[in-house]
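Structure, as structure tokens:
A single protein chain has been removed from this complex, and every other one stays in its place.
For chain A:
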């Protein structure tokens, strides 16, 4: 078998198993619909981590007995590589651009925002920057996170300021920037699979909901916080003439829903990155072992059948 054919088949089976992982996460997420957003976010974080480490144990799998025509195999590999590369470039460029814009903002080392940030004792250490070009508060950076505050929000009342900071600090505490990067990487690898795109969107949606829960824990009335979310979207619509839905409707409904189970403090719930990778490796190895076993069984059955046929003939 040629290298191109083997590589295309290996990649194809990886995409299929990846789809299975994302579909399982979707099913689990549906079953966990009455759980907090933080729990549901963890389901997708684990699925994405499994998808990312999945290629490692699969390197040990025996090559498939199938064979693709060389031209077809090379063509499939080229299409996949073009898609994956363009998504990776977009991912890296997006992160770099966001970081550059954040660094252009003015550091806030004093004043009400700085003082409010200090009130979150035991919270993650972050840098605060005021940025004129930012339209919404956001966190940028993985190892040295920066909370970007739009200049237009600098005069926000204390309750809103505290809620906004609680939201962004919850993203930092849960490592949402790292997970968004991991999700983007998984999407680049599994891009032919629509479930990979869906996985990233579900991860982001649940991460936002979990951070909203953290904001509500500051005691701000849910209607005030929801109004804040809508005000940011309205300002964006006025300024740019368009605003992406980005799940705003679902977020507002979630914030106003009194029956919704709220996420706990990020510190209590968070899985450390090493634990997440460890769990993902174990699961990926188990999935690969099951696959290897199911691939062996027909051969083993055939071998024993042939042996018994030989015995009958003798």
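Definition applied: contacts are C-beta pairs under 8 Å (C-beta built on N, C-alpha and C of every residue); 3 or more make two chains touch, one makes a residue touch a chain; residues count from 1.
We take it that contacts and distances are computed from a predicted model.
Only one of "Predicted transcriptional regulator", "2-oxoglutarate ferredoxin oxidoreductase subunit alpha", "Na+/H+ antiporter subunit C" or "Cu-processing system permease protein" fits the UniProt record of the hidden chain, and that name is "Predicted transcriptional regulator".
Check A:79, A:132, A:151 or A:230 against the missing chain and you find that the one touching it is A:230. Residue-wise, the contact with the chain that is not shown comes from A:222, picked out of A:24, A:136, A:222 or A:285. From the options A:117, A:252 or A:276, the residue with contact to the unseen chain in the full assembly is A:252. Of the candidate positions A:201, A:217 or A:264, contact with the unshown chain belongs to A:201.
Contact residues of chain A toward the unshown chain are 30, 33, 198, 201-202, 205, 221-224, 226-227, 230, 233-234, 237, 242-250, 252-253, 256, 258.
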